[in-house]
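Note that one protein chain of the assembly has been removed; the remaining protein chains are unaltered in position.
Each chain carries a letter (A, B and C) given by its place in the written order, and its residues are counted from 1.
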Amino acid sequence: MSEWVRVQTEDFDLSTEVARLRAGRADIGAVVTFVGTVRDINQGDTVATLELEHYPGMTEKALNEIRDEAHRRWHLENSLIIHRVGPLQPQDQIVLVATASRHRQDAFEAAQFIMDYLKTRAPFWKKEQTPDGPRWVDARDSDRAAAERWSQ
Amino acid sequence: MSEWVRVQTEDFDLSTEVARLRAGRADIGAVVTFVGTVRDINQGDTVATLELEHYPGMTEKALNEIRDEAHRRWHLENSLIIHRVGPLQPQDQIVLVATASRHRQDAFEAAQFIMDYLKTRAPFWKKEQTPDGPRWVDARDSDRAAAERWSQ
Amino acid sequence: MNVNILYFASLREQLGTAQETLTTEAATVGALLEELCSRGPQWQQALCDNPHLQMAVDQTVAHRDTSLRDGAEVAFFPPVTGG
Partner (left out) sequence: MNVNILYFASLREQLGTAQETLTTEAATVGALLEELCSRGPQWQQALCDNPHLQMAVDQTVAHRDTSLRDGAEVAFFPPVTGG
């Protein structure tokens, strides 16, 4: 697994990860982070826990490809993707995407691009425990549309 | 000064601020942060220190107006703006904008909007110490263009 | 030849299997799918009648006409929902 792409069960600390991303790089002027968190309500139902399944091996490969593509499209000094798997509770952190660049536009666009591609291309699946029992989360049309806007 | 807009000489901790932003809000699914940092090179010259001057009173007023406008334009659960003043060194944190929403598009767009407006409307001025002496940083055309794209 | 087949998420639950090794003459993912779906209505429904079915060969997104080689890792899964 690359130093800048991690799939893990443990939580992560935002300050620690951003410090690592920036370490020794005085040409960074902008750092954008995205943290996805577990909401207690999804599609109108209470979510008690969330289980994140993934495809070990392909996940890391897909995330590295997305990260590489972001570095090809934007001028980035560094970037980082962490995605958690296993059981999660409401308010838990799920995913961190962090991008560092000289000027803010690159960092903002690259972070959005990575999230949009991750949502539609990285093999993770969410299963929610609701009062009506477990259910697999459906893919969202809005995520597909968001990813398509980056097509060249 | 509002709880969610601060102008201060002290540094800030990203994790602490994001935890405060999210506290008790289980309907948040997305948190975007932007951190602006001091680069050691600007316009080709080495920057030894940076001094940030501001207009006390108007600064807080302008930042609150920008934050309020972001909450009018996007569905945000919360947001936070911290801007430092006084002397800063390369790699120091200058500004934090953090936005929290249910879905990521709102958080991403609102954070970009706040930064673009802050860059062109909040009364801060940067003075750099370079090997050729002190100089006031010039406003950038690209910042004006970035702010204009949000005009209705 | 032998292929290693993986099933994920809702597909894994519907089919009651996460992994199998299959000896097959299928030259493409599409041919392999036909072979699997001939096992019965449960397989037909989960795989061949599923308009959202996703597939990968050797951990790269694949299509029905993607070729198979001996020892290939083939995966079937629903649309992804991470992030």
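Here is the rule we go by: a contact is a pair of C-beta atoms (placed from the backbone, for glycine too) under 8 Å apart; a residue touches a chain by one contact, two chains touch by 3 or more.
Not measured: the values here are computed from a predicted model.
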item: Chains still shown that are in contact with the chain withheld from the display; value: B
item: Chain not shown: contacting residue from B:11, B:53 or B:148; value: B:53
item: Given B:23, B:48 or B:139, the one touching the chain that is not displayed; value: B:139
item: Positions on chain B where the hidden chain makes contact; value: 36, 52-55, 57-58, 61, 83, 94-95, 115, 118-127, 136-140, 143
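Note that in this section only the chains that are shown with their structure count from here on.
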item: Between chain C and chain B, distance of the C-alpha-averaged centres to the nearest whole Å; value: 49
item: Whole-Å gap between the CA centroids of chain A and chain B; value: 23
item: Where chain C touches two or more other chains, by residue; value: none
item: Two or more partner chains touched - positions in chain A; value: 36, 115
